[in-house]
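One structure, as structure tokens, below. Some questions next.
Excluded from the complex is one protein chain; the other protein chains are retained at their positions.
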Amino acid sequence: MLRVQNLTKRFGGLVAVDNIDLHVREGEIRGLIGPNGSGKTTFFNLISGFDRATSGKIEFMGSDITAGSAHGLARKGIARTFQHIDLFKGMTVLENVTAAAQCHARPRFWSSLLGTPSVRKEDQALRNLAMEQLEFVGIADHADDLASSLPYGLQRIVEITRALATRPALLLLDEPAAGMNPTEKQDLVELVRRINASGVTVIIIEHDMRLVMGLAETITVLDSGSKICEGLPAEVQGNPRVIESYLGSGGVGKKQTHAYAAEPSGALDVSGASQNPAAKGQDSFILSVDSLNSYYGNVRVLKDISFKMREGEFTALIGANGAGKTTLLRTISGMMSPRSGRVLYKGEDITGLSSDRIVARNLIYVPEGRGVFPALSVQENLMMGAFRRSDKEAIKEDLEYVFGLFPRLKDRRNQKGGSLSGGEQQMLAIGRAVMSRPRLLLLDEPSMGLAPKLVDEVLETVMNLHDEGLTILLVEQNARAALSVAERGFVLEVGSLVHEGPAAQLCDDPAVKAAYLGG
Amino acid sequence: MIIQLIISGLAIGSVYSLVALAHSLIWSGVRAVNFAQGEVFMAAAFVALTALSGAGRLPALPFGAAVLVGVVAASLIGLVIYNVAIRTTSKKGFLYALGACIGFSTLLQSSAILIWGSTGEQFPAQISMVPLRVGSIFIAPQDLFIMGISLTAMIILYFFLSKTRLGTAMRAAAQNREVAGLMGISHRLTDSLTFMVASCLAGLAGILLAPKFFVTPQMGSMISSKGFTAAVLGGFGSIPGAVLGGLLLGVLENISAGLISSSYKDAISFLIMVLIIMFKPEGLLGVKGGRKA
Amino acid sequence: MKARHHENFITHVLPFILIGVIALVPLLTRDPYLMHILVLGGIYVILAIGMNIITGYCGQINLGMAGFFAVGAYTSALLTTRLSLSFWLALPTSALVAGVAGVLVGVPALKVRGGVYLVLITTSFAGIVQVILNQWVSLTKGPMGIVGIPAPAIGNVLIYERIHWFYLTYAIVAVIVFLAIRLVGSRIGRSFVALRESETSAQSIGISPAFYKVLAFVCSAVLAGIAGSIYAHYMTTISPDAFGFNLSVLALIMIVVGGIGSIPGSIVGGVALALFPEWLRALGPYQSVAYAAGIILAVVFLPKGLLMMGVDAVQLIRKWFLAPDETSEKEVS
Partner (left out) sequence: MATKKSLRILILLAVVLVIAAVVIVSQMSRTKSEIVIGVVGARTGDNAALGEKQANGAKLAVEEINANGGVRGTELVLALEDSQGLPAQAVACLDKLIYRENVLAVIGDCQSSPTLAMLPVIAKAEIPLLAHGTSLSITQQNNPWVFRTRANDVVKFSSLVGFLVGEMNYSKIAVFHDSADYGIGGADAIIGGLAERSMDVVANESWTPGDKDFSSQLINIRNTKPDVVIFIGPMVDMGLAMKQARQIGIEAQFAGGAGIESETTVGAAAGAAEGLIFAAGFISSNPDSKVQSFVSSFEEHFGYKPDDFAATGYDSIYLLAAAIEEAGTDPADIRDALANLEYQGVEGTFDFDSVGEGLHTMAYGKVANGVPTYFDPNNQ
């Protein structure tokens, strides 16, 4: 029913979707997976008319829809949900769904204005249709609640109901299970099966591999905009290219020469509350996180996270997309406040301090996506790292030190930050952090979007920094690379810490693979 | 004649530039619009005039000091507007910020009427009135003075933004507020600073134009909308764009009024605005596909 | 289910109660001064409803209401003075002409993203209307304005007295409120709100942003045109200076103060903005300072508007004074 041929989408120089062919049969449930930034959502946007393809062709039920508008395609029978819930917040659930149910109704301006009996009847029919959908999905009880007042999981369901109310032939679900708890996920699987059984073809993007592998008959894997694999769930799981695209390709490989005793700190406590933080002598920990819970709106992203780090440690925090890695770092660095729990830094409670005050304590966070100031020169970027310092001489020395670490930056010191390549930007971001004289450095996905060679180069520098005594908490999706440089590793899965151990051991642990690819 | 039109267009245009700079600075830094900018412009002119002529027990100050007093007053007003009208409404939406700013513009105007009366006052000219004659072209020394000071102010602004730590921090916050926070740059600091610097520019523009115009409580309303058009023309949020937009608007207005009809001078300014927004919303020097307004 | 009743009451019943209460004022006093303010208030209400449809419901900021208002006023004035048309024909015609102006603004506004640019483009429209009114002297008599706009008649009775204007205005207001409630409660209103809440989601369920945005512009322009037409005939004389930027700003303040996205809020906002400055007249020279301060306070401290603040206050009073068993019901919603 859906035939996509040679579909390509470019944003400037970036190829988000690269020459994809895809055929979806009527009545199928198709899974679409791939690591972050692989072009899944862009692909959805192209099919549903929210983006215009650069080249290629999309055929839906025999007609060419490549140039269709989003609302036009909705009327033709393509419905979708969004990665970030996008309900009409000020409306009730019923209104949300009714708005969708009127998809095929004419506006009937004059009749509506006068409230003629025929339009009233028609409106009632629309409302009934919406109500039927709510009943089908099983949330009719919430019909009169404000959409924004519902718990997160239900909001996801409302969004699916809203899409269903347009009576689609093809339903595109973009990460419907994100932020759901296990029971909700189970219900979701049931729901998607029932929707499919009622004759709707479904394409589903999902990071929860267990869920999508259990649901879809065929799975298509995207990486960097290209289709790298397509087949049954089991085939996909075993495909080396898929594993590589998820877990990363290798690593620096020098790690083994270091003779650190990577013993567990014993601080990891999956069950929640940490019983005896004082037992090991709190002072020796530079960072201790105590049953931290963070939310995005109604979504609980971090679930009772507790761990500790000693001064001078190099710890890697790995986990699949959406596991809550970035949220954890943002919570520690003060960019968001936790709902409950404590963050102790050198024994001091820094929970809820604003980020600029945490920076003043030399706890430095290098954000995901690097956060280079694009219109500032390289040197200005670096100087911003030293914004809170006033020791001019030392700043100068540090600047030279950073240039020593990254000679490339020195050559480009007057170039704009935005004109650097991805790898250089990452170096700049790390260099900028070094300018703040960090005691504890939080690094968020330094390998993202970099070529393998550059990943090695960046990680090598990070290792050097560690060798000079810096405490580092590295967050990586590229588990193999991260574990190859770190001493110790934590595995985060859907908001909880599930494994802990010496990096070398984790590297070969099948449980780690499971955390990424399910199974 | 065209040359004469261009020269006088550049003089008024350099003042448009200062106001446009104020608009663009605030937009790029704080993602807000100060719809009371014109009244900041007016208030600075009145304060400077009062300082210049002395009031009550306060002695009359020399011109330079009076300018300083006026500019400082403008920056304080900017600070109040930011903290009362912008920061409190930032989460409620643009509509509320708009309403609060408009309230401020009325408040400042009617306060000025209460304090200084509505008849307006003459700002003593600092520069000779006798026009210079170059060939068939007349140049008012005052216009040269305005252009000179505007240019100086822009150069100072450039150095402040590019060479000082605070200025660089302001630019950094304009590009990425979150990451700037991670560098230890507090939003409230840079936002307040941005409003103060922008208000300084608007205030300076007011004081510069005061001897050319007449200082009245209503003098700000026209200049603010012209400043907007100039900022949009150059690219809303772009600093060099604001300068170019202001000069270009001044010249365009003057030429079209001189060659077509002066009656439609304002309509032309509006038309430029509509055409730019529709066909080149990023303006002449703005970044295409940049942040949305 | 109670939440729904409550909602229904506020959207469907309360507006008519408000109008009804205002319509009873002549029982207390027929004072022409108060009648004048209330007639202006009625005209403001129509303007506020128009503003609310485009800005409150559809989420498109429009600071060009003065332009539509002027188009309506001038159309009506010209038709009745030049062509001797009856008010009853001029009124719908001016609504129509203003609606066409709404298309002229709405279509370019589609290309514009974001509040600031919408503000600029709509103010530019009102500014261009101002220039035309001033410069096209042969049609509009320029800045002199049009005088001697005739009073409307019902049968043989001329609507001339303030009290007659009062009833006429509020009758029209009642009809408009009735239609506006229908409109915002219909599938069209639902589409407007959907667009306001999320344009992407609205598109994903088949709502065409272009169609509905232009429609919202037209609806608001039509209402402003009707208000302008009434204004012209009521004042009997119009000139461009009555349709300045301040009028557009007033329309914005009316909905912010009354309640954004609320028809009863528009009624409260319109009437309040007519009465409020008159109350402040007692302050003499401090009138407009107090007015401005009041606006700032209202915008900053009354996020939901006067009306909803009133409703909240009523609920608070109920909670305090009524039998405690009833308060337990309030946790719904």
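As written, the chain order gives the labels A, B and C, with residue 1 at the start of each chain.
Just so it is clear, a contact is a pair of C-beta atoms (placed from the backbone, for glycine too) under 8 Å apart; a residue touches a chain by one contact, two chains touch by 3 or more.
Treat the numbers as computed from the prediction; the structure is a model and nothing was measured.
Within the whole complex, touches from the chain that is not shown fall on B, C. Only one residue from C:Ile172, C:Leu252, C:Ile295 or C:Val311 touches the chain missing from this view: C:Val311.
What subunit C contributes to its contact with the hidden chain is residues 2, 5-6, 9, 13-14, 17-18, 21-22, 24-25, 28-29, 31-34, 36-37, 40, 131, 134-135, 137, 142-145, 147-148, 231, 235-239, 241-242, 246, 275, 278-279, 281-282, 284-285, 287-288, 310-311, 313-315, 317-318, 322, 326, 329. Against the chain not shown here, subunit B presents residues 1, 4-5, 8-9, 12, 109-110, 113, 117-122, 125, 129, 131, 133, 138, 140, 142-143, 209, 211-214, 216-219, 221-223, 250, 253-258, 262-263, 265-266.
Throughout what follows, only the chains that are shown with their structure count from here on.
Subunit A and subunit C have centres, each the mean of its CA atoms, that are 45 Å apart.
Here the CA centre of subunit B is 33 Å from the CA centre of subunit C.
Shown for subunit A are the residues that touch two or more other chains, of which there are none. Contact of a single residue of subunit B with at least two other chains is seen at no position.
Looking at the complex, you find that subunit B touches subunit C at residues 27, 33, 84-85, 88-89, 92, 94-96, 98-100, 102-104, 106-107, 109-111, 113-114, 221, 225, 228-229, 232, 236, 263-264, 266-267, 270-271, 273-274, 277-278, 281, 292-293. Taken together, the subunit C residues at the contact with subunit B in this complex read 55, 61, 108, 111-117, 119-121, 123-125, 127-128, 130-132, 134-135, 245, 249, 252-253, 256, 260, 285-286, 288-289, 291-293, 295-296, 299-300, 303. The touching residues of subunit A, when paired with subunit B in their complex, are 333, 335, 354-356, 359-360, 364-365, 367, 371, 373-376, 380, 383-385, 387-388, 432, 436.
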